[in-house]
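All protein chains but one are shown in place.
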């Protein structure tokens, strides 16, 4: 039984708390959150301890592993603190606001056999995972063109956007990891940002974007992002190779289709957002983390993956701000 | 160049006239219809002769072949007359109002090498044909269960129903032929009629039905019929065997799919009715007829097929009227 | 917290044990099974008591409710015993081998406020449930034709078939309940049995069947059954009404589609069998049972539903054996 402490009782902290509770070999024994009664509210029904400070989690000898769901600027500190306290860590994305933090993190972890997994949950989505397996099995030959459609159902609040680090680090970071998952290291980035939603015009951030990534072999990943999508959380993936093509469609709540006098075969909307769409992925992510801890096997996605994706995000921002020139990584 | 005479300038006569006009090796040179200006209206734009009487078609030495689109009670007479005049005939379904007519037809054709094809157009639908080819190729093993969904978009006028011979001879006859096309001779029939549309309550005919057919090997065809379907002309076919399943879906005008805030992947309605849905099938039917005439090969579907389907229709009527007992053919 | 005793540690007992374990307000505290170490094997990991006899479950004062997963001939006895012991019961289908048992059950329950739910799990399948809700909301108008495709992936062992009561009571019983769920009381039944699998020829049971049911309003349900299906557990439902049509497709493990040089858009096979396909349905069934117990609301599907479906099964058997005549209920 792995005893977890949850750092940050926000939306993502709750996702992980639920997943841990449902796992037969894991339990939540502590939750920390500095704001109001957030820690109590989450910890209470789980019969877990509620703390104000993350430090109390690190100091708690009963805690085996932590989920780092704190604000991004604290991730590096929390990873280091967890490692120093001998606790494994599952850290949410992005790993930091800037790749400049990498040196500090590496130094902080020096000499410690840190067990750190990054929360790139989509690698564990059963459909994306099956596509990856089929690609690895050579079903379509080497991937030549990967197309990622990734749209959120609705933009987050403006105060969230203000501290998010921008769309590329906050939202596209998942797609950058997906591209790396299928294509390996990315060597060049071109990005175009869009400002379509007048309500978000004064945030200084893009609310939509298209990004082209290339690996050393010349394979290309194209990412189409938007902060809104009327039909729900639009998450699709297509991999094209010389021998064929793989596609993973959106997920719906049921298989029901309705036909009426002016249309046919109409399905329900896409699942609403990541909590619903990636519920299975979060559970499998947690199981994978627990198995890796138990078996002492390599943890993936790793800190390396986290900084690689972050550097792609920074290159995308630079390209989009500079008018689309290619940034060579 | 095969020179056609069209007997009956109604809806189905027009379908065939159009198909013949578009065929490179065929032309319409005469049209007969006793009602009003129907013959002139169809013949005029085609620069064809307009006759009042079918007999004028049979007497016209320029006519090589006829399309018999006259009322069903005249089909047998017209087939015999065409044969005696040395003209090939493509006759619409059903071949007669009663299988009692078979003897009369056989006698009328005695000693004549009649070239007669029955208008079971669905055998020539590219999707159904491909399914048949795949079944023949053993793709799913021997068919065990065939499911035919066949619904018209809207009921015909009540005066049409009054002389139609009833739903089984008028509408289901196509499905009986499809069942025979896939399963061969039918040995037993069970049918249930439905009266759902209050507007048709006084026609004495069923407006919907479900029929179960069986062949000698024990394979079953299930037919679901309705005289109305809000979404258009519902024409689907599924063949199930020990090794797999084949399905032919409805056809739509385009591949466009619309997603909005409360639904996704909505397609257009089905093609409206047989003119649209089976446009290709009618053209291929005609080509097949012309090729068989040219090459002197066997004509199929044949008069045998026509009476076999008609007997199944009569058995279905008897079963539905008698309360569903199985009628052994 | 509802404390459950599981009667019968076979396949279906295990399904319910898993579902109960995952429910926040339920736990398994006892398991009974007379065979070998079956009870211990299931009870052990759950820290539940293992009994040889169902009577020990009924006598256990800690047990609030039982799941009756014993062989069908024992269902009536176990329902009565549970009721007399003041325990609620979730009983598997069919409720008995014969509807003759109804009187005995009614007498056994006389004067007792028995809480009994029947395990017609498919009513709780999210897709079928949504279809039912949309029908109730009038989306397609009153159902005129219901089409149920229900095929198991592979036939059960012959010794299971020997004691199963026959395909209609054992397998189609679920479809009969689905038909009743959508159409209400069934007034007539026609059935055709098939014997297609030579390996099952000597069981005396059909291995496939097509059944037509009718309600008092003339709506028809058509059921197509087979004991085998190469592609997996084939479970589809279509409801047709004057205003439109609803369809629930099979479920697959992922949304992945593969295209290659000779085909496109190929999906994975259907989920393997009922454990996978109806995992959600079993969980919702249990929640519904628990909520009804907690809130004192009416329990559905009820004993009435169980016998109504059983009578339809008996009528289907009679019709299929008698050569397809309609049996009036």
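Read from first to last, the chains carry the letters A, B and C; within each, the first residue is number 1.
To be clear about the criterion, a residue touches a chain if its C-beta (ideal position, glycine included) is under 8 Å from a C-beta of that chain, and two chains touch if they have at least 3 such contacts.
Please read these numbers as outputs of a predicted model, since none were measured by experiment.
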Message: Using the touch definition from the header, name the shown chains in contact with the chain that isn't displayed.
response: A, B, C
Task: Please pick, from C:62, C:265 or C:298, the residue that touches the omitted chain in the full complex.
output: C:265
Field: Hidden partner chain, touching residue among B:3, B:257 or B:318
entry: B:257
Statement: Of B:20, B:246 or B:306, the residue that touches the missing chain is B:246
Message: With the missing chain put back, one of A:230, A:253, A:275 or A:292 would touch it. Which one?
response: A:230
- prompt: Of the listed residues A:36, A:61 or A:218, which contacts the missing chain in the full complex?
  reply: A:218
Message: Need a quick check: the contact residues on chain B for the chain that isn't drawn.
response: 22, 126-127, 130-131, 134, 139-140, 243-251, 253-261, 265, 268
Message: Across the whole complex, list the residues on chain C that are touched by the chain not included here.
response: 230-232, 250, 252, 258-270
Task: Touching the hidden chain in the full complex, which residues of chain A are there? Just list them.
output: 144-145, 147, 149, 151, 188, 190, 192, 194-196, 208, 210, 212, 214, 218-220, 222, 224, 226, 228-231, 234, 240, 242-245, 323-326
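Assume only the chains that are shown with their structure count from here on.
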Chain whose Cα mean lies nearest the overall Cα mean: C
Field: Most distant chain from chain B, judged by the mean position of its C-alpha atoms
entry: A
- prompt: When the centre of a chain is set as the mean of its C-alpha atoms, what distance in Å lies between chain B and chain C?
  reply: 41
Task: Scan chain A for residues touching two or more other chains and write them down.
output: 250, 258-261, 265, 268
